[in-house]
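Taking it in order: structure first as structure tokens, then the write-up.
Rather than the whole complex, this shows some of its chains in their spots.
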Amino acid sequence: MSAKITADTVREWGQRFSNWGRWGADDELGAVNFITRARILAATALPRRGEVISCGLNFDQKGPQLGPGPRHNPIHTMIADGGDALAGAQDFIPGGFRYADDTITMPLQCGTQWDALAHVFYDGKMYNDRDISLVTSRGARKNSIDVLKNGIVGRGVLLDIPRFRGELWLADGTAIGPEELDACAEAEGVSIESGDIVLVRTGMMTRCLAEQSWEGYCGGPAPGLSVHCASWLYEREIAAACSDTWGLEVLPNETEDCFQPLHMISLRNTGVLFGEIFQMDALADACAEDKRYSFLFTAPPLPITGAVGSPINPLAIR
Amino acid sequence: MSAKITADTVREWGQRFSNWGRWGADDELGAVNFITRARILAATALPRRGEVISCGLNFDQKGPQLGPGPRHNPIHTMIADGGDALAGAQDFIPGGFRYADDTITMPLQCGTQWDALAHVFYDGKMYNDRDISLVTSRGARKNSIDVLKNGIVGRGVLLDIPRFRGELWLADGTAIGPEELDACAEAEGVSIESGDIVLVRTGMMTRCLAEQSWEGYCGGPAPGLSVHCASWLYEREIAAACSDTWGLEVLPNETEDCFQPLHMISLRNTGVLFGEIFQMDALADACAEDKRYSFLFTAPPLPITGAVGSPINPLAIR
Amino acid sequence: MSAKITADTVREWGQRFSNWGRWGADDELGAVNFITRARILAATALPRRGEVISCGLNFDQKGPQLGPGPRHNPIHTMIADGGDALAGAQDFIPGGFRYADDTITMPLQCGTQWDALAHVFYDGKMYNDRDISLVTSRGARKNSIDVLKNGIVGRGVLLDIPRFRGELWLADGTAIGPEELDACAEAEGVSIESGDIVLVRTGMMTRCLAEQSWEGYCGGPAPGLSVHCASWLYEREIAAACSDTWGLEVLPNETEDCFQPLHMISLRNTGVLFGEIFQMDALADACAEDKRYSFLFTAPPLPITGAVGSPINPLAIR
């Protein structure tokens, strides 16, 4: 980890850890292709308890987006409610039927979310050699999130780094390298397999919730994956990497030359699905309790045509 | 089915098929309580192929909401895109990192969706004896969709009525009674069990897609469940009932005295979760192929605090 | 000003200063009725310079709404832009025609704004004896802002209180009473007339902009009109009262028994149009320069059907 990471390093690693063309020139799924039918079947055999644990943070005005800027917390408004019924506004409906209805305005990546492979690019290209001019105000014509609508289902593995370290949470700026991922997995008694959906807990969200402050959560210093995990994600054939932080990667980044270099390499070149703002505390407690860190995992994206991300409610089935 | 259904009938059946208090005065989950851990474990044993099939209709401007009115198709807008990168608007980001980002404005029930138990009420009350004054412009303080965030996972059963009948789709106004549900299940070689998530295909969406017209889909005449299914849903301990139509129930309703009487009884009193606007065609083809009509089913709602519904991407894992 | 203001006082003053029925049972315009054609003609004679000065604060993410909560700063998103043109997304349009287009999501009272007469109520009634059940999720069926679409045009008068006092801005919590309004007008050489649109400058916005912080601006302590101005607004036949603050009235209110008692009396009973979050600094400078504090004023609301407020760009024509 000694050599300086430069913009050239990122491009070199991007080449080295590239899956472009691996599943054909038409592929839009990326590393999700590693989740084969056999892997899915194997994952369905994991549950022992029949318990379902959400890794979703509630979507509301208490969310992490502090603004100003284009990403804001969800705005939920009612278009019909019990007050209308009380006011007689629904009296035209026969038989006393009354109802509530509602609507939302939300950035697709304001909370617990998948990044689509159209979310990040450099040098004019996104995953699988596609031009960024395919992503305009009308949405992404390739690599959008809706191509993943028959997913995501597979084997999830929680790597609970603070518990492994014996800490409540990792300090901001802490980089988690591939060796630590392996060591944590080993300590948990789980082995990483091709097609795995890896959930890396840093404890940052635990801290924010404990301190009742999201200050700095979005875009500020954070613990997270080191850029050196790029090779690990590629070689282990990880389908998706998720964390309890805003951006999965350590911040400040390990280089000043590139912003979010792991996104640049692993999302754009390797085609790994990134999951962010996961709330993993309940899952972490359950895993610690029965010492089982792998589970059936499902987190279907909303198939929003042309979208570059999707809010999700990820479920661990144990 | 001979006696006239009146507003009084609805209330009488509401009483008869009520689950209020069954899981305590604090319960907000309703019939989803029937999905026990044992049921979930049993469901995970169902998949044979490792295939995942979405029952979600894409969320976009081609959706079924023709307006005008408060429910409209999703409005998806980009807040950053490849064009920005081309225009140099992201040149301040070091190392060539470029990105796209987006936002959505959508009624929560404009497409494939769960109704929360706070969605429908009558006589001033919703599920489990709660006052409708709990549902105001600030959202639902009880029975909202986010209480179901650790779900929905269970055994799904497809009842493919048009295939059972040997038709492409059911005509608008066709009521599907409990006998037909049973006969269809029997023909499919599947038995209905407590806690099942029942997907009733009418073929209406198949027809709309074939005819490339959603005219009448939302709120117009439709095939669907008869109000006489209220007892069936109650007695069979169905957790959730879903269809490929706008409102699950047959329209015009079997009585002019009440609008959506099955919602009134089964959602409000029985506490059944209703799923609507499901796209079941691919699932139906797969089930017909291997003659297996039960599967592991998962459709996590977005935990939008206080919401009375949620868009979903339901997955059948087979 | 010695007697304690109670909830009863507010109701008593509401009765005393009521214009309910004054312009008929069907009236929805309230004190705007005082702006007669003669007044409008007289106002058009006021300009001397031909200069137009906006009292609008720009609508953007730098606005005063700090959240969380239902009122947020405007969210402006592009639905077509120059980047699309660069990306070739508009190449289907013949002859090189290219374009940009945009959309907004904004609370109607998030910035410079009119309150409709349907905005505030008490004891089940709003202006002109109308039931609050007329204001539901579908909007206001009476007293909505669109009834004022043929306005607002009239004589504006700036009462520049900090300049009158020789201060940069008034301290938070400073109540401006009717005597001070009169004294300020007299010092400015202007007399208040029936149908006037009175712009009361407190300097609070000046301070917020100088300090580059909106902290406390929305709903926090503020200088503003005393509840004792209720009689003044009624007797002087003021059509509209505007300020550079969030809520026109002094905060904390002069009583703990009622929130925004001047709104309760003067908006609901007197029918005065309230204008808020006006940016009056440029206007104040111009008025001070030529010592002319009255002008032709125009601030047309957007005729949003059923709305209880409207963003505006108020113009002083001098």
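By written order: A, B and C. Residues from 1 in each chain.
Following the convention adopted for this analysis, contacts are C-beta pairs under 8 Å (C-beta built on N, C-alpha and C of every residue); 3 or more make two chains touch, one makes a residue touch a chain.
A quick note: this is a predicted structure, and the numbers were derived from the prediction, not measured.
Asker: Considering just this structure file, the complete complex holds how many copies of the sequence, given 3 are shown?
Answerer: 4
Operating definition for what follows: only the chains that are shown with their structure count from here on.
Asker: Could you classify the connectivity of these chains, where an edge means two chains touch, as line, ring, star, complete or other?
Answerer: Contact pattern: complete, every chain touching every other.
Asker: Could you report, rounded to a multiple of 5°, the rotation needed to superpose chain B's C-alpha atoms on chain C?
Answerer: Rotating chain B by 180 degrees superposes it on chain C.
Asker: What is the distance in Å between the mean C-alpha positions of chain B and chain C?
Answerer: Each chain reduced to its C-alpha mean, chain B and chain C end up 45 Å apart.
Asker: In angstrom, rounded to a whole number, how far apart do the mean CA points of chain A and chain B lie?
Answerer: For chain A versus chain B, the centre distance works out to 26 Å.
Asker: Spell out, as numbers or ranges, the residues of chain C touching 2 or more other chains.
Answerer: 70, 75, 77-79, 81, 83-84, 86-87, 89, 105, 137-138
Asker: Under the stated contact criterion, what part of chain B meets chain A in this complex?
Answerer: 7, 10, 36-41, 44-45, 47-54, 56-60, 62, 70-71, 74, 76-83, 85-86, 93-109, 118-124, 126, 131-140, 146, 149-151, 153, 255-261, 263-264, 296, 298-309, 311-315, 317
Asker: Can you tell me which positions in chain C touch chain A when the two form their complex?
Answerer: Against chain A, chain C makes touches at 61-62, 67-70, 72-73, 75, 77-81, 83-84, 86-89, 105, 132-138.
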